[in-house]
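One structure below.
Apart from one protein chain that is not included, each protein chain of the complex appears where it belongs.
In this document, chain identifiers A and B correspond to the written order of the chains, with residue numbering beginning at 1 in each.
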Amino acid sequence: MTATGNTTTSNTTATPVGGSAENIAAAMNTGDPILEIKNLTVEYGFGDDPTRVLDEVSLTLNRGEVLGLAGESGCGKSTLAYGATRLLPPPGVIKGGQVLFHDRDGTTTDILKLNDSDLRAARWRDFAIVFQGAMNSLNPVHRVGSQLQDAIFAHQSKTSKKVARDRAVYLLEMVGINADRLNAYPHQLSGGMRQRVMIAMALALEPQLLIMDEPTTALDVVMQRQILEEITDLRDRMGFSVIFITHDVSLLVEVADRIAIMYAGEIVEAADARDAYRFPRHPYTKGLLNSFPPLRGPRRELTGIPGSPPDMSKLPQGCRFAERCPFVMDRCRVEDPVLAKTAFGRTEPARLVACHLHDGAASQVPESLAMQANT
Amino acid sequence: MRFFIRRGIFYVITAWAAVTINFFLPRMMPGDPITSLLVKYQGQISPDAIQSLRVLFGLDTQDSLWTQYIDYWGQLFRGDLGISFTFFPVPVNQVLSSSLPWTLGLVGIATILSVLIGTAVGMIIGWRRGTKADAVLPVATFFSAVPYFWFGLIAILLFAVTWKIFPAAKGYQPGLIPGWNWEFISSVMYHGTLPALTIVISSVAGWILGMRNMMVTVGSEDYVTVAQAKGLKERTVMVGYAARNAVLPQVSSFALALGFIVGGTLVMEMVFSYPGIGYVLFQAIGAKDYPLMQGSFLVITLSILVMNMLADVVYAFLDPRTRQEG
Partner (left out) sequence: MTATTNYEVPPESNPAGSLPGAPRSKRARVGGTQFLFLRNAKALSGLVILGLFTLIAIIGPWIAPYDPDAFSPDIVQPPSWAHLMGTTHLGQDVFSQVLVGTRYVMVVGFISGIVATILAVIVGVTAGYLGGFSDEVLSLTSNIFLVIPALPLIIIIAGQIDDAGMLIIAAVISLTAWAWGARVLRAQTMSHRRRDYVEAARANGESTPRIILAEILPNLTAIIASSFVGTVTFAVLTQVTLAFIGVTSINDWSWGTILYWAQSNQALIRGAWWWFVPAGLAIAALGVALALVNFGIDEFVNPRLRSTGKYAKALRKRGVRARVGFTPVDLGTKSERHAREQAAEATAASAVIIKEDSK
């Protein structure tokens, strides 16, 4: 367990609270959570030596919120989302944790404890996933219309064919696709259209929670913008909550309310989207943001981050970012930091960061990570 | 459409290749068995028959190879494949036309059953990996490693000799006159059961294993995960998403498998003395009846080409991607 490292410091003004799931949830919570992931642990491998890719990760999504989940490829952001909904392909195994879904009507269920038929019933109706609109996400031998309708029939079996068809047309038009595409096959659509079909499909049953997995990655910039606008528009109209997964942090600023940054299977920073973008508190976040040119404002030198992410099967002791961190301390190589309040805890209670730099006085935090809104 | 045109051209070229092989083989082999047979049957063969054999086998002719080739094609188009020495003096094309329907019936029924059963079983086993259903695999492997005809022998031993349930040979009760009456047809069905059953049992294993592997491969495609994420019923995902895609390579490998199945059926006919082309070929080999052997090869190959074309039609029907582009 990584939470035990905090017991040594006790006499400082701003002490990080221990990193248990309860406390993380408390920090992220605005009072009306829709999804609470607590201590999720995921391993890969049915052999004798599985790799632990997620170790007791916790995350809370509030109702009506758009939470961006960002990080490099392989950091575990998709694994987190798919693990929470039990859609990880083999050889994934969920080794521990809870995933609490708080329904509108007040009931709470742990998705991991649902039996097969309850899980099938809950899927798509309560929470849906917008997969990457790659060629492979749609069944190549079925028409688009039938793929939109089969989810409707599966959950509402008494629906008439006409009603289902009308709904499919409605969904297509909602995402800006002409109704005559209803009978097209997936290979007859362009990449942008396929992505819209994935979005339309996910909204078929008007779920409360939408997980979007890199919905714009495979598209050109113009198409990206259109899709993002449509997503925001749909969210305003239909009121669902979103977990938006991407490696492009600059996108999230436009679309997300809050951002969680992941690195090597852990959440390293969680904050309001604009705050995270303008005033990062974690060295990795800062490095990540410095890798993207800003669309507005003065030109900034692109620095990137030297080195590469660690091999998940051979994780170092201590902080996983230590090797690449410009502010690394001796302590970092020994203790893995926990997600906790920043050194400016009282002024920004909703921010969490997993870094030893914030484990002391505010004055000790390096300047580039200590910027505030009014300075 | 372009798909069909391409395939059509391919089949025409293949047919041409088969005919050309048939043309060159006797001319490349050492020795000349035809001439000795002609001597043996001298006086009993009509001059026309001798001439047709000359064209087919290139006997004592001064013509250039090219002229012979043209004459060969001309004769084939008239349907003249020579005289059979095994069934002297019946012409080859007559022998073949009376035996072909038997083979087609046997192969057709056995293959359809085998494909349907094998695909269904393979689908279920491939989907339910890690359960007791996997026990079928070693059994199927064993069955696919044994030559068809050996199964036929065992079947005869068990069901015709030891427990006299089925007849051991022939296509119908000897003495019956072929006709569209119940007596004849029931006799055909009765005699055909054991051969067909044996072919099905020996070939079904290959389909099971092939379909199972494809189900495992397709099962990890994204659209199957999407289907599960949509909360669709288990059967819908297994059949409509996984199997529907897994079956495609099976259809195209059907064409390759066909040669093997037909070969196996031919030998099976030999074991059961079933009156199809296989049995005819068997007798031709024993008698060194080259006209009949070559005629059989040609007819068998052309039949397989036709069956391949049917498989292509089925494939185009199943996979919308082929119907579209070029």
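Please note the rule applied: contacts are C-beta pairs under 8 Å (C-beta built on N, C-alpha and C of every residue); 3 or more make two chains touch, one makes a residue touch a chain.
Since the model is a prediction, treat every value here as computed from it, not as a measurement.
S.K.: With the full complex in mind, choose from B:Gly58, B:Gly82, B:Gly192 or B:Gly219 the residue touching the hidden chain.
M.R.: Considering all chains, including the one not shown, the answer is B:Gly219.
S.K.: Hey, which of B:Ser52, B:Ser99, B:Ser187 or B:Asn308 is the one touching the hidden chain?
M.R.: Hidden-chain contact among the options goes to B:Asn308.
S.K.: Among B:Leu106, B:Ile156 or B:Ala243, which residue is in touch with the absent chain?
M.R.: Counting the whole complex, the residue in contact with the absent chain is B:Ile156.
S.K.: Just to verify: which one of A:Gly64, A:Gly96 or A:Gly360 makes contact with the chain not shown?
M.R.: Among A:Gly64, A:Gly96 or A:Gly360, only A:Gly96 touches the chain that is not shown.
S.K.: Go through subunit B and note every residue touching the omitted chain.
M.R.: Touch with the absent chain occurs at residues 10-11, 13-14, 17-18, 21-22, 25-26, 29, 31, 129-131, 140-142, 144-147, 149-150, 153-154, 156-157, 160-162, 168, 202-203, 205-207, 209-210, 213-214, 216-217, 219-222, 224-225, 227-229, 237, 249-250, 252-253, 255-264, 266-267, 270-271, 281-282, 285-286, 288, 290, 293-294, 296-297, 300-301, 304-305, 308.
S.K.: Determine and list the subunit A residues touching the chain excluded from the picture.
M.R.: That gives, for subunit A, the contact residues 1, 3-4, 6-7, 10, 12-15, 17-23, 39, 44-48, 50-51, 74, 76, 78-79, 82-83, 86-96, 112-113, 116, 119, 131-132, 134, 136-137, 311-313.
Going forward, only the chains that are shown with their structure count from here on.
S.K.: Between subunit A and subunit B, what's the gap in Å when you average each chain's C-alpha atoms?
M.R.: Roughly 56 Å, centre to centre.
S.K.: Which of the residues in subunit A come into contact with subunit B in the complex?
M.R.: That would be residues 85, 87, 89-90, 119-125, 128-129, 131, 134, 136-142, 150-151, 154-155, 185, 187-188, 201 of subunit A.
S.K.: List the residues on subunit B that touch subunit A in their complex, please.
M.R.: Subunit B residues touching subunit A: 220-223, 225-233, 236, 240-241, 244-245, 248, 318-321, 324.
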